[in-house]
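Handing you this structure, nothing more for now.
Complex shown without one protein chain; remaining protein chains in place.
On to chain A.
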């Protein structure tokens, strides 16, 4: 089992996310994280899915997703073939804000993005291992809430979807 990033380029068609996730569901592959956004091409959306499975399985999934009429192209990558980031938000009570916390924030390259009367929100962008490490530390600061996004990723191999669209 390995961690893979499946990157799909799709038309912006109603239900496309449902159709894509059905392929994973049917094969019993759990989706670890999912993000969807626009791409640089007008009308082309991209869906980034993180899964832990075998290469055979992810290859089949990619082929099956490409059969969906509104999927333009689907790729899969190992972690070293993509540049990826996730964003994590941590809600900390204002009472926990002390020099120790400030040091941690600086150390992790995190930042306070909102200060409210009763809490502050810290944001950190990075790989899951890094945001998780900060989470562990912030537990000592009575963390109130934690949320992490799915992966946003771009592939290291050059020129993929453009080549396909222009062919």
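Note that in this section a contact is a pair of C-beta atoms (placed from the backbone, for glycine too) under 8 Å apart; a residue touches a chain by one contact, two chains touch by 3 or more; residues count from 1.
The definition used in the following text is that contacts and distances are computed from a predicted model.
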The complex's invisible chain, by UniProt name, from "N-acetylglucosamine transport system permease protein", "Acetolactate synthase", "Peptide deformylase" or "CRISPR-associated endoribonuclease Cas2": "Acetolactate synthase"
Contact residue for the chain not shown (choose from A:34, A:58, A:72 or A:153): A:72
Which residue of A:26, A:78, A:127 or A:156 touches the chain not shown here: A:26
Chain A residues that touch the omitted chain in the full complex: 10-11, 14-15, 18-19, 22, 26, 59-60, 63-64, 66-67, 69-72, 165
